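Here's a structure for you.
Missing here is one protein chain; the remaining ones are kept as they sit in the complex.
Chain naming follows the written order as A, B and C, and within any one chain the residues start at number 1.
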Amino acid sequence: MTSLLDVRDLTFHYADRAGPVRAVDNVSFSLASGGSALGLVGESGSGKSSLALAIMRMLPTNVARYDGEVWLDGQELLGMAENRFRQEIRWRKLALVPQGAQNGFNPVLRVGEQIIEPLVVSGAAGKREARARAQELLAYVGLPADVYLRYPHELSGGMKQRAMIAAALILEPPVVIMDEPTSALDASVQTQITNLLKRLKQDMNLAIIFITHDIALASDLCDDLAVVYAGEIVEIGSAEQVLLHPSHPYTQRLLASIPRLHSDTLPQFIPGAPPDLREPPAGCRFHPRCPLVFEPCAQKSPPAFEPADGQMARCWLIEDGSG
Amino acid sequence: MSLLRPLLVRSLTMVGVFFVVLLMLVLTLGLTGFSDRILSATIGEQLRAERTALAETIRDPDEMEKVLEKRREELEIFYGLSTPWYYRLPRTALRVLTLDLGEARTLRSFDGSNRVFDIVTERVPNSMLLLTTSLIITATIGIIAGAYLATRQGSWLDRFVSGFAAVSFAVPTWWIGILLILILSIQLRILPSGGMYSTPPPTQPLPRFFDLVAHALLPVITLVLVSFGPSIYSIRTITLNIAQEDHVKIARAKGLPESRVRLRHILRVAAPPIVTGLMFGLAGSLSGSILVETVFNWQGMGRLYYDALAGTPDENVIVALTFIFTLMYVVIRIVLEALYVFLDPRVRYTD
Amino acid sequence: MPTSRPNTSTNPLVQLQDVKVHFSVRKGLFGSESIHAVDGVTLNIAAGEAVAVVGESGSGKTTLGRAALGLVRVTDGQVRFESRTVTALSQKEQKAFRRRAAAIFQDPFASIDPFMTAYESVAEPLVIHGIGSDSERRERVFQALHDVRLRPPQEIAEKYPDLLSGGQRQRLSIARALVLQPQFIVADEPVSMVDASSRAELLALLRELQERFNIAFLYITHDIATARHFAQRIVVMYLGCVVEIGEAADVVRNPMHPYTQALIASVPEPDPANRLRQRPSLPGEPPSPVNAPSGCSFHPRCASFMSGRCELTTPRLLEVEPNHFVACFLHEGSDAYQN
Partner (left out) sequence: MNMASAFRELLRSGPGFGGASLMALLLTAALYVLLAFPLDFGESQWSNPVIWVDNPKAVPPAWTNPLRQDARPLHRVFEGAEPQTVQTARSGPVHSWRFPFTYASSHPPTFLAVTLADVNYAERPPLVLISLKRPDGKQLRIYRHTVRGPREDENGPFLRYAETPLRVQLSTDEATVTAAQNFLAEEFDLRLDGGQIGGRVDRILFGVPAGSADDAFAPLTGDYEIIIQAALREEGDSVGKVRFVVGGGVFGLMGTDSLGRDLARGLLFGLPVALFIGVIAALMSTAIGTSLGIASGYLGGRADIAIQRFSDIVANVPVLPLLIFMLFIIGPSLWMIIVILVAFGWSGLTIQVRSMVLHMRANQLIEAIQSLGASRRRVMFRHILPQITPYVLAQLIFAAPSAILAEAGLSFLGLGDPSIPTWGQILETGFRTGGIYVGYWWWIVPPGLCIVLTALTFMLLALGIEPIVNPRLRQPAS
């Protein structure tokens, strides 16, 4: 296996008062190499943020089930000792830009201090050296040098997002997970950020896992797309495959629900609501909302079919089509 | 500059507090006619003394009355009784502002002075000693135990402390002091029941110091006992809330050691609200110490209140005490506000 | 006068005439500062017409919506509803106006009273205006719940809002707006806080209601794509001023103001080719109205900035093409329809 990051059968359930919540169920995907981005697209509550936390091993206290394998650079992460994982993987190999970077900064420390903190604490660089590196990164993400000495509340949302990206890059990790990094920003600033991320991919040979609810936005950055529904990946493939030839009815419907600017066709909607992850429907989890539902859907959970080379979808229709 | 401005804004309220209290003092003294009564009494006393002196020289009773009447008018002008209180008292207030507090009727300072200023000011350090010691101990216990409890949310210890904190609010501090005296001094005879030094006080510095500590132990324990439950509980809650914030998650994602996360990313962020909690607790602690000093005969301002109230009331002392007490409170508050502004960069940034 | 009349409807339901809303904010100890949230907007809305106001944060679009409903004091200019000035209404008339103009807000979790059942929330307007007997109210509330597809109404009616999903709550607030059978609804970002899949559904519902009951809509949004599908006309706002108005399809197909162009360019389309190129984007961030730039307030971010012109004078809103108005010096020369 030569891929950079390989997630196999990752499952993460947490306990709720009413029972286990199956936030991540049997998820597998891989990131081939640096310089590319994988988009994880799903509605709120689909478990996509939990997936990011599960990969980072940042679990809440009420874990009910947590297994599977995560391979990064030939190392398995889930079985690694906590201390070693903290020292060798976190931020060094895997960095996270959280949802709403507004709150990602400690409000009482200066921005610069927080950017260089992992570098200084690990002892890899002196303070002066670290500062020079941080200044460089700040310039790269398009921020003035004085941001280094400012407090988080003195920055606008867009600036904080950039600063957070700079912070994620300080240890030059091969993989960065970004959770809805632009959802709270104005459209014009959102474009600036995605443009910046595109440059990052190329300039730094960075692998990005981009989590978003907006499949159109994901298409703006991602080379591969994974569509998450009710804790499962229902379809995964290259951007072309997923966007131009979506195989799963959910993907198709999701694409149709985007209001297209340059077309007169009205956006379509998916009737019903996403299922409660405490008791997901039997069989295919999408079947109660699926317009193409037929017998097997409610019976058995569809396995991963391969409608095209490198494309995967969990839908019984594909078996029918291919067989 | 950036620190000074918000501090100024925040201190202004405290200055307002100070003047409101001063206004209340003046109004109460004036509207109730208390001030007039006191002055007439003073003049009456002085006239009686003079009558005795004059009796030597003036024999004729009519002339005596005339002389005394004239003298009374002079004195009334001298003391300002000839003008209504709302002219006189503001001037008195101004005089008090310059710490000219008048003379006590019966109370004396430790070295015999009857100047209220002397009497009150020699008590201030004693009060401060008690107050700051217990405040520091309470805060320290609160921060250590609170931060620890935050990591064991929902445990029996956590629930016990919550319950204990609730009970603490229902217990009068001074009564706890009395109980401690009953148990530890009267029954078990472990600690002295009151005062600041044994009689006679040790003369060597070191024994003297330990004597003071022994006497301070009970009042300090009392003050701490009542306030540490709520203190732990509130710090636990603050810490718990901050620990759930995103920046803490990120700090952990950064692979920082847990101790660093707790110290710099949780406790450091909790510092401003903890200081706010201290500020709110301060008024309560001050009041608590007034009563506790009374219970333990600790020669501070609180005990002075009691002494001035018991027996023949000493009006000047009570007025001055209230004034100095407010002044002290305002000064400590401003210090805490400064600490707050220093700790929380968000306040510094106003524009 | 004739140059700045960007409306063709002869008998508009709602008229905004040079509306200005300035707020003063306290600054420091004693000082105060004036924020020009809305700075001279003229806009007419015909009966049954859906108009979208598009802009980023700080553009004043929300304030404009509140001004149209008389919920905020207008500093200057006039708001008229059926030729009556809304701001000058007596208390009684004001109440009558509220029966005919309603609002839908952005946050479905905050705009519903958590202490009222769904029934009580929808019945509240009827109670306020003293309409109908108990049974009539019941009928109207259930009808409104039915109309917004909260079904079965009998079951939903007894629920407290904390048992409803975001989408359901938003329908509830639409039902509350609908129950008085208004002629005019201001909808402030009604779908921005619900999920992508139900967003289209809510918009379709609003559109259906608009056509069925012939309601005039002022749809306020940051998302020009939904605006294009929901509204007949689009108004683009930047820092309290209208920079472009036109037929929805027209504005999207042929945006004339550099800001509108940038706004449209920033909308991501699900096109796999996008990832391979840098998309055009505006530099900087939307400025706050506290210190708006001089002249054309967009000039510091404008790619077509003309020095000596744009930063000195404010461009007027001119009808550059039929029913297409732009406030930009680039189009002043080609002002064919200027009389």
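Following the convention adopted for this analysis, contacts are C-beta pairs under 8 Å (C-beta built on N, C-alpha and C of every residue); 3 or more make two chains touch, one makes a residue touch a chain.
Computed from a predicted model, the values in this text were never measured in an experiment.
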Seminar exercise, completed: Touching the missing chain are B, C
Exercise. Which one touches the absent chain: B:107, B:196 or B:291?
Worked result: B:291
Problem set entry | Listed residues C:112, C:141, C:156 or C:175, member touching the removed chain | C:112
For this session: Identify the residues of chain C touching the omitted chain, counting contacts across the whole complex.
Result: 66, 69, 71, 94-95, 97-99, 101-103, 105-107, 110-115, 124-125, 128-129, 160, 162-163, 173, 176, 180
Problem set entry | Contacts of chain B with the absent chain, listed as residue ranges | 13-14, 16-17, 20-21, 24-25, 28-29, 32, 34, 166-167, 169-172, 174-175, 178-179, 181-182, 186-187, 193, 283, 286-287, 290-291, 294-295, 305-306, 309-310, 313, 318-319, 321-322, 325-326, 329, 333
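By definition in this document, only the chains that are shown with their structure count from here on.
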Problem set entry | Chain separated most widely from chain A, comparing mean CA positions | B
For this session: Please work out the Cα centroid separation of chain A and chain B, and write it as a whole number of Å.
Result: 57
Problem set entry | Residue numbers on chain A that touch chain C, as the complex places them | 37, 43-44, 156, 158-159, 186-192, 194-195, 198-199, 213-217, 219-223, 238-240, 243-244, 253-255, 257-262, 264, 266-271, 273-274
Problem set entry | Contacting residues of chain C [partner chain A, same complex] | 56-57, 165, 167, 195-201, 203-204, 222-226, 228-229, 249, 252-253, 262-272, 274-275, 278-283, 285-286
Exercise. Which residues of chain A touch chain B in their complex?
Worked result: 56, 58, 86-87, 89-92, 95-96, 98-100, 103-109, 117-118, 121-122, 151, 153-154
